[in-house]
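Before we start, here is the structure in question, set down as structure tokens.
A single protein chain has been removed from this complex, and every other one stays in its place.
After this line comes chain A, so read on.
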Amino acid sequence: MKLTIKRVPTVVSNYQEDAGERPRGGCGRNCLGHCCLPVSELPVYAFKANPTKLPLQEDAVPTDFFINLLLGQWEDRMTQGLFRYDVTACETKVIPGNLGFVAQLNEGRHLKKRPTEFRVDRVLQPFDSAKFNFTKVGQEEALFQFENSGSDDSYFLRSAAATVADRAPNVVAINVSPIEYGHVLLIPRVLDHLPQRIDQESFLLALHMAAEAASPYFRLGYNSLGAFATINHLHFQAATQRIPLAEGGIKSGVKVSKLMNYPVRGLVFEEGNTLNDLANLVSSACIWLQDNNVPYNVLISDSGRKIFLFPQCYAEKQALGEVSQELLDTQVNPAVWEISGHIVLKRRDDYEEASEASAWRLLAEVSLSEARFEEVKAYIFDAACLVQSQVEEETDDAIYAPVPVGPSAVGEGCLVIP
């Protein structure tokens, strides 16, 4: 029996159409596919191969070129009218409470079309080129390529051939249904038609982007299939905004913590000697989850130094009819931004009445149960060669208090503790 739910898909590209609605002609359209991209030119942002550990003090001046480029390009696409609505015209507010959730009233985000069926019981599904994917996107929606400079300095080329050496280009594109100003997609190796699944290389690319932005307000997110990804073509999302969860500046000093006092159970990964270490650690956790069919969401914050991992089960509950009608009526699909505390509401009533309690109620449905979470956590630790710490620290009323769960011992052949 296949578990499915009906969903109205989010349109992330102006080229995203139901099959059959647009006549499929020959491409003359300057898309991101094999037909057009290899002979096209896109701007290239080449990131630093080894971002040094950034100073953590507040007064350290961030290099703002990357953000300036991203926002400037985004604003340019706004003036070209490429977005389905002006997100800055959507009301938004901070919900009073400890967690600082943000609610946004956005009536235009979802198409008023008939919903399609999404299979939610398989986190890994093979790439299907008949379905919408990012090679069908027009180049005007692409902002720039994001490639490794191979050196200690980053640089920007206004125009460069789209395929550098033998690598398929990584593309940053706009999300035409943004949840906030500056919302973009990072599509690793767009021409390689990778399905939505994390591997070390793609995860490292996402970390590099966070490091390059070097801004406390720039976050990346990932939704697996079954955790409300709508397109089965490997992509991350990024936006600059004040997400409350990521602003919790808890530095526990350990590699992995369990998130406490939060409606969704999750793990927090921090530090690591290099981005590579952190990418190894988190991607191995994600790979276990994917391979074992556990849907999950990832939030990358703090310039790539802090990563939240949330296994979730909302879609499954929805398919089994276990979610209350009241929650279903809000039509909120709790993906990474929602879980992080940025909740987009479609009905004014829901927006006016949004409270921390109602948000908590929604997100609590997303979370794995305590028992199931502990079970999954144990498997993840195993897969990532982590050892549970024996020491349990007392953290009373701290918000997002991370309880160190390891590692405290060095395992052979496993990660080295600094």
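Everything below uses one rule, namely that a contact is a pair of C-beta atoms (placed from the backbone, for glycine too) under 8 Å apart; a residue touches a chain by one contact, two chains touch by 3 or more; residues count from 1.
Heads up, the rule we're going with is that contacts and distances are computed from a predicted model.
Within the choices "PAS domain-containing protein", "Signal peptidase complex subunit 1", "AP-1 complex subunit gamma" or "DNA primase", the name that UniProt assigns to the complex's undisplayed chain is "PAS domain-containing protein".
Of the listed positions A:217, A:360 or A:379, the one in contact with the omitted chain in the full complex is A:217. When you scan A:92, A:261 or A:292 for touch with the missing chain, the hit is A:92.
Across A:240, A:284, A:318 or A:358, the single residue that touches the chain missing here is A:240. The omitted chain makes contact with chain A at the following residues, 43, 64-65, 67-76, 79, 86, 88-94, 100, 102, 155-158, 181-182, 217, 240-242.
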